[in-house]
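Have a look at this one.
With one protein chain withheld, the remaining protein chains of the complex are depicted in position.
Each chain gets a letter, A and B, in the order it is written, and its residues are counted from 1.
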Amino acid sequence: MPALQLHPDRLFPPDPATRQVARELYHSVRDLPILSPHGHVDPRWLAEDTPFTDPTSLLISPDHYVTRLLHASGVPLDELGVGAGAPLDEGAARKAWRTFCERWPVFRGTPVQYWFTVELAEIFGIHDRPDAANADILFDRITDALSTPEFRPRALFRRFGIEVLATTDDPADDLWSHRALRDDPGWDGRVIPTFRPDRYLEPGAAGWPAAVAALGAAADTDTGDYRGFLAALRRRRRDFAAHGATSADHSHADVATDPLDEPVAAEIFTRALRRAASEEEATALRRHLLFEMAAMSAEDGLVMTLHPGILRNHHGPTHERFGPDTGHDIPTGIELTRALRPLLERFGTAAGFHLVVFTTDETVFSRQLAPLAGFYPSVYIGAPWWFLDAPDAIGRWRSAVTETAGFSRTSGFIDDTRAFCSIPARHDMSRRLDAAHLADLVVRHRLAEDEAADTLRALVADNPRTVFKL
Amino acid sequence: MPALQLHPDRLFPPDPATRQVARELYHSVRDLPILSPHGHVDPRWLAEDTPFTDPTSLLISPDHYVTRLLHASGVPLDELGVGAGAPLDEGAARKAWRTFCERWPVFRGTPVQYWFTVELAEIFGIHDRPDAANADILFDRITDALSTPEFRPRALFRRFGIEVLATTDDPADDLWSHRALRDDPGWDGRVIPTFRPDRYLEPGAAGWPAAVAALGAAADTDTGDYRGFLAALRRRRRDFAAHGATSADHSHADVATDPLDEPVAAEIFTRALRRAASEEEATALRRHLLFEMAAMSAEDGLVMTLHPGILRNHHGPTHERFGPDTGHDIPTGIELTRALRPLLERFGTAAGFHLVVFTTDETVFSRQLAPLAGFYPSVYIGAPWWFLDAPDAIGRWRSAVTETAGFSRTSGFIDDTRAFCSIPARHDMSRRLDAAHLADLVVRHRLAEDEAADTLRALVADNPRTVFKL
Partner (left out) sequence: MPALQLHPDRLFPPDPATRQVARELYHSVRDLPILSPHGHVDPRWLAEDTPFTDPTSLLISPDHYVTRLLHASGVPLDELGVGAGAPLDEGAARKAWRTFCERWPVFRGTPVQYWFTVELAEIFGIHDRPDAANADILFDRITDALSTPEFRPRALFRRFGIEVLATTDDPADDLWSHRALRDDPGWDGRVIPTFRPDRYLEPGAAGWPAAVAALGAAADTDTGDYRGFLAALRRRRRDFAAHGATSADHSHADVATDPLDEPVAAEIFTRALRRAASEEEATALRRHLLFEMAAMSAEDGLVMTLHPGILRNHHGPTHERFGPDTGHDIPTGIELTRALRPLLERFGTAAGFHLVVFTTDETVFSRQLAPLAGFYPSVYIGAPWWFLDAPDAIGRWRSAVTETAGFSRTSGFIDDTRAFCSIPARHDMSRRLDAAHLADLVVRHRLAEDEAADTLRALVADNPRTVFKL
């Protein structure tokens, strides 16, 4: 039976001299605690500390990185438990796991296979390569492990060495889980919410009036007019901050931020609530509201993060049947220089304002993002995100941004994951890759070894703390 | 006299450990037969098996990769026999060859020089670097060789180890050459046509009404209205399939696929035939027709391939004098996510539908193409094409797409060439580069060596067969 690869030198450059430098750099940060300032772990898992049940519901069904490529290879999403609302029953879960093991080769060369390998080996002690023959054995071993106290969510959180974990939360969320964790004397981990108001800022979207009403209810504020709406957002931001939030996250089709005059904004708002605004007006209001979010960030100090340029739910029939986040959100091109100009003219040099820009469009790395972050004290370059959170892409990113903006203008790694068990593997991967990148600079005599070590520690420990105000 | 480089380790990474892995991987696939599912070899060459006459008419005049860079270096195209309709006479052919040899240095670093080197050495046994001094000797040696039976087209086809060769053919073509080859008891090679209907799908182009009429004649169908036009296309697709075709190829300025209501399409069609459609209407009809091509592919099983984003015949004066395909087709940017959405919403998960997307716009590799192919079972990532079918570009492509889509969603290599003698060199180059890429993953401990070997065999032998239904 072929063994899983888990070489101590994995991801390091092959050149022996470079590898030696990378190895030493990596070891100096390997055991530092994990700072996870942006991700999608469900805080209830930790608040309730309910045991996970089986590998399918833990590792496959909720992870669209995994299910999308299985779907491309011909597996229907329902067989994988996608969008089912509840875990598959044991028989179906076992079958889905078997499918995954059989199709292990479709993940060759992807970070999914890399993360899974590390998870299987380091969390579950499994060193056999998944395949049709061992699928059931692996299913049973993981299922058994998950029933033990050591594999409950809080135990894993501690074992992973997580110092802070940010979740992503709806402005109308009552933050019960975060309060429960905060008030639990038996829990000393730091789990903080993130304010994610996208659906309240899309006046053209189908559910927008209902969302505005729900926000009003959550904030105990009348959102029937524009002023009340802004007040409700402001209030919920304060509530989030009181629960530990340090950032607000935004993801729209573009990042245009042209402000409107207040009366114009107010009027479009009113018309949009009555579904009487045109598409152009709705877009104009959305861009204005993003500008307003920057204004609030400059005021209340929540770091503003942008994750733009994704066309969500590309395949209508799949969306209708399985819901969102089911593997067919597809990137588009984005533009930052013109789009962010109004925001940056106003807040770009404002004290304490932080704007972190993530992108799946690699073309803006050297052309727009690094030049912006290389001038504005507020702008930070977000670490590679989605589709790009993998070894080669991360290498391209460092290569594209460093020569203009150095290391200090980058955000530090974010895992952005729903796959709780992949968190240590992802952060470890990032440390290895940064070590490899710095080692390459060292052997090309572009950086001294002590500077490389200092830089690596900053990337792992200081940058995320500074940038995300942790 | 300097010798031509033809090192057994060419194109392998310099690191000794990586090179050793690459070497072993390459040797495991080096001698597998060539599958060429997309290219531009003239099928008459094989049907008639007429001897080639001289190196200029074989290797220079018809190959715009060669003539374009000579033109840039100051050589008029007429001196190279471009667009002449007939081979240059011996004196002019010899002069053109001499020009090429003298200007050999302008091809340094390009795949043209690489392919030529392999062709000269492996096909003609020539190991001297072309230059002014040896040009005439080389001309004579190649001319002499071409007059022998071993260098006739069919003999070379066999010697090259070609298992299947797809040509590119006009829907109005009578496919005489393919029939002649099929019916020839002395020939057992597989040469198949490809349905390439571009000029019938551009209602705004100058020659469109004449093309529609010609299609009607070829299909023995009245193409005077929209229904008849579709019927004629359907009929010719069936004829192509009956002659062995497995794919239909499409190249337009963009790949937008917004369908029109049938009455609207029919009306624009009628108006366009009378040259009374606006430019916008013609474009809308073209996009609708591309959608209809997908519908036909979903129905008749011909693989749909897209080669978009080229502005043809950039330099009007050259086009007027020398015709198309004379080296000044220049890429533009393309967009896939929005453009292909209508097509994919309808056919993206249809059983048996295959859509292979090639591009000369590298920016969509990681941003759009890999994410689409990583979700839709129908979408495959076309191998690097034109301007990108070279070592560094191929490396960038693998790096850009693999981490999202793995290896199984890629098409396998296509040579896309008019240069018959370059086919073995091109496929060998691809095998070497894939071996090099996989070796790099192995030494970075991202893939086990047995997985790399299995993957390489799949890329060479299985992927093209599966993707192109060979």
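Basically, contacts are C-beta pairs under 8 Å (C-beta built on N, C-alpha and C of every residue); 3 or more make two chains touch, one makes a residue touch a chain.
Quick caveat, the model's predicted, so the values are computed rather than measured.
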Absent-chain contact - pick from A:Ala405, A:Ala419 or A:Leu433:
A:Ala405
The listed residue (A:Gly309, A:Pro331, A:Gly348 or A:Pro464) that touches the chain absent from the view is A:Gly348
Identified contact with the non-displayed chain, of B:Leu69, B:Ala121 or B:Ala145:
B:Leu69
The one residue from A:Ser36, A:Thr143, A:Thr305 or A:Thr363 touching the chain left out of view is A:Thr363
Footprint left on chain B by the chain that the document does not show:
2, 5, 7, 9-15, 68-69, 71-74, 105-111, 114, 129, 311, 314-318, 327-328, 330-333, 360-363, 387-388, 390-393, 396
At which residues does chain A meet the chain that is not included here?
13, 15, 17-18, 335, 337-338, 341, 344-345, 348-349, 363, 366-368, 370-377, 379, 399-400, 402-409, 440-441, 443-448, 450-451, 454-455
